[in-house]
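Got a structure for you, written out below as structure tokens; questions coming shortly.
Here the complex is missing a single protein chain, while all its other protein chains stay put.
Chain naming follows the written order as A, B and C, and within any one chain the residues start at number 1.
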Amino acid sequence: MDMSLYPHAVAMSVDEFMSWSTAMINDLMSSGTRRTVDKLTGPVWSWAMKNSMHPLHWGLACCALEMAAASAPRFDAERYGMIYRSSPRQTDILLVNGWISKKMRPGIRRLYEEIPNPKWVVAMGECAISGGPWYDSYNTVQGLDQIVPVDVYMPGCPVRPDAMIDGFMLLQKKIDDYFRRGCFLED
Amino acid sequence: MPMVYSSILDWVNFPDIMANPYYPFETYNLPYDISQKLWEIIGGTIAWLINLLFPGNPVSEWLVCDMTVNFFALIIFMIVVFLVVFIGILISLWEERKVLGRTMDRRGTMVGMKGFLQCVADGFKTFMKEDTQPRKVDRMTYMWTVSLVIGTSMLIACMIPLSDRWYVVNYNTGLLLIMGLFALAPFFILVSGWSQNNKYSLIGGMRAAEMMISYEIPMLILIATACLMAGTFNIGGIVQAQYDTMPYFIPQCIGFVTFFVCANAEAERTPFDLAEAESELVEGWQTEYAGMKWGLIMLADYMRGYVSCAMITILYLGGWNLPFIGDLNNYVPELVFLLKTWLVFFAMIIVRAALPRVRTDQILNLGWKVFMPLSIINLVIVLLLKMGGVF
Amino acid sequence: MMADDNSEQTKTAGQMPAMKPVVDVAAETAKMETDKMWVIMGPQHPFSHGLWTLKIKVDGEIVTDAEPIVGYLHRGWEKEAENRPYPKIIPMADRLCYAASMTYTHLYCMTVEKALGIDPPDKAKYIMIIADEINRLQSHLMWLAAVGTDLGNFTVFLWAMREREYWMDMNVRLCGARMTTNYPRIGGVRNDTPELFDRDIIRCTEHFEKAVWDIIGLIDDSSIYVSRMKNTGILTPEQCANLGITGPALRGTGVDFDLRRDDPYSNYDQIDFDVPVLKQGDSYARYMVRVEEMLQSCKIIKQAMAKVRALGKNAPYRLKVPSNVPAGRHFAKLEDPRGESMMYLISDGTDKPYRLKVRSPIFVNVSASRELCMGCRIADVPAIMAMIDMCLGETDR
Partner (left out) sequence: MSPIREYDSSWEGDIENKLTEKFGDKIKFTGQEIRRVYAHVERDAIFDVCKFLNDELSFEHCANVIGVDMKDYMQVVYHIDSYTTYKGECVELTVDVPNDDPHVKSVSSIWGGANWNERETWELFGIVFDGHPRLERLLTPETYEFFPFRKSYKLRGWE
């Protein structure tokens, strides 16, 4: 529905007015239904998504070792239901933990496209945030956000495992917001 | 002469289920009893309400007649049987994640109720994810094979009797039926791996078929041996025969161990998860499945694990009976059966935690050069016992 | 087709370990109509602990050709080093090999010290020996963890990571950081060993010497593990030397060569340790060499700690050095956890290097993956490449 046509309603012909108003009423009703459904089911989806985050099993550089340490007994990220899956089709989170070279750039975009919606991207470590120590290199991309939209930045060089778990808890808040806004029926 | 109905108690009266002329089973069946009583309550209440509004209408009468009760009771029967199996499988999934976590010196998942709600969260999440389908897959086989894998797994999981009063079919050859359906999945996996247009899944599918020829034959020999010992193919008969003599894992200790390993392979659990070998084939034959399909595949995996454990329980551990307690067995045999199944599953989890994956040629060697002779030795032992008149 | 392959494989696998289980691919292809296909493993693949690709050509399950592709982490390290003053290269050198970060920093500092013509104090040398061995243990434990996942067992991964955390703690005790430590300096180390460090590290060593047997027992007592590693990826010592393979992979073939003993640097000649050498040349030998090296590292740490203690609290641990390095060409070599690493420095009298070249052991080792993987099965590829212990930060530089 195009609400911007509202001032012109006076000048419309009958047919035009009928189609416009029908579209408006349908749209209002459907969005109302959608909002209700979203409001009712949103907490369930958000709880499920928060507690079953599956990042992509993909180690690039230094932070990959800390990623591994985070799932090790001392830090134990699996308490939050985080399991690393190897196939991008079965993951929710693209966790990029290292510098991005020009050779890898199309690959990252492709991995991002392969993850089914809803998906999130996490830039872990200085290199993925802004290029880090390789700020003047001829072969690195200065930051992941030049390729794909990033949801959470985790600073550190490398990120400590507890900082990484903290970043994922931030992401849980973001997931909550996403579902409160209501996105279920749009997909 | 229509009856005069005055209170709800006239509608909801629990008749003897065996008196129903359309009763579909030959012996007493507990889930059917439960579902018929449930329908008595639901249908009787609906009939009473309708009768309040329109006294003397035929619909109310129809809702509580024998045939309708039978029909709706069967529908509820399906739901009851499935739910019990489903919850049993969720518990085994939870058991796996916690026990695996403990063996690895961590806590395992901690999401809700000490981690029990983790599988619920996973299920909801996969339900919510986008259902992608890669462009160049062979659409029909891509969809159908995965449905068949899930469908057959669910079917056999529900067909396992939990006791002599909790069953779906009581065939004389029930065991063969279950094993036949159980062995179908590798074919579907083969076709599914081909249909995905992905080299990893193709190799995974080939491995599933390759693996099947190595463990299936010893397994069938072992089943035949157990049936020979019991003298029947009926699951209830096998369990009863073990109750009368002794659990079969004592005389057939070789067969028990061999069957345990074969059942591990049949359920495609580590160390025999060659078809989804994570380190070399990314996710094996499931690489291209996303969202709900993948969630159901994972559920089907655990269903097959449950069926494997249940087969071991039935064939070797005396099914739903406990020795030395006599008539106490009549109280909760279903729970005894499930507890035994989870115990076997615990052993499978320990095996998974301790062993790496075997190679394709190793499992072929193992199947033909180790399991096959062992199962035949087991058969010979049983034959000697039979001839000696011990059993 | 699979059953046929299998009989072929078992025939060769039963022979002496000196033979590589080569399948006669040409004859087999002639027998039956099979298509070979390229399987591209990587860059996002669970076996490639890092970012690299192995293209393998498979005939059924048997690998008939392999081609490694690296460069996904290339950032021009050497070029960037040419634009940095000497002290600023130290944190960059930490990020060359992140599994054992101090070894490369130590190597860099040794190279510049050589160019400056100075000799760091004894205490700094012993502390750096301790730091090197801590990093070697960390790196080897990370490798052990990776072996677990590559062979399909997650328990080994988690247990090795658990033990690794204690060595991380030792890193934190020594210099305050877990991984990229920024600890060695040109002409010494940044700080003395902290209070009670000697007590902690001896405790940690003693704990590790007991705890490592849990993990080793899980692997060695399991015939599946051993049979997955034995007779795969066999190389002869001549092949190994010619292909430039160094480190544990070289010592697993029977070449008795260790830079710490045969070309000693940094007071390693004052320390008594054994160099484990095995003759089989297969994956299992490489595994055994690495495990034995871990135990030897514990021995080295104990001795070096005793020497540091004997030097006393007030011994100097750092020299003041000029910021400009006189012109010249110098190189230093060091026994990395993965092999022989080397830095070659051309200085031109300014405060920036003219050329700084890093010789990475993995860069050469991975180029031999075709020879390693030929004739094995797909399932063996991760097991063989795990024994190379990939670390892509130094490979691509």
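Throughout what follows, contacts are C-beta pairs under 8 Å (C-beta built on N, C-alpha and C of every residue); 3 or more make two chains touch, one makes a residue touch a chain.
No experiment lies behind these values; they were computed from the predicted model shown.
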Would you mind listing the shown chains in contact with the chain that isn't displayed?
A, C
Which of C:A211, C:V275 or C:A315 contacts the chain that the document leaves out:
C:V275
If the hidden chain were put back, which of C:L54, C:L243, C:L278 or C:V325 would touch it?
C:L243
For chain A, residues in touch with the removed chain:
102-103, 136-139
Those residues of chain C which, in the complete complex, touch the missing chain:
70-71, 74, 76, 78-80, 82-83, 238, 241-246, 255, 257, 259, 261-264, 269, 272-275, 331, 333, 340, 342, 344, 346, 355, 357, 359, 363-364, 367-368, 371, 396-397
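The working rule: only the chains that are shown with their structure count from here on.
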Taking each chain's centre as the mean of its CA atoms, chain B sits from chain C at a distance in Å of 47
Among chain B residues, those touching two or more other chains are 104-106, 278, 282
For chain C, jot down the residues that touch at least 2 other chains.
45-46, 158, 162
Would you tell me which residues of chain C are touching chain A in their complex?
43-46, 49-51, 71-76, 79-80, 83, 91-92, 95, 98-99, 142, 145, 157-158, 161-162, 164-165, 168, 178-180, 392-393, 396
Which positions of chain B touch chain C when the two form their complex?
100, 103-106, 199-200, 203, 206, 210, 213, 270-271, 273-274, 277-282, 353-362, 364-365
Complex contacts: residues of chain A adjacent to chain C
56-62, 64-66, 68-69, 71-74, 86, 88, 98-99, 101, 103-104, 107, 111, 133-134, 136-140, 157-158, 160
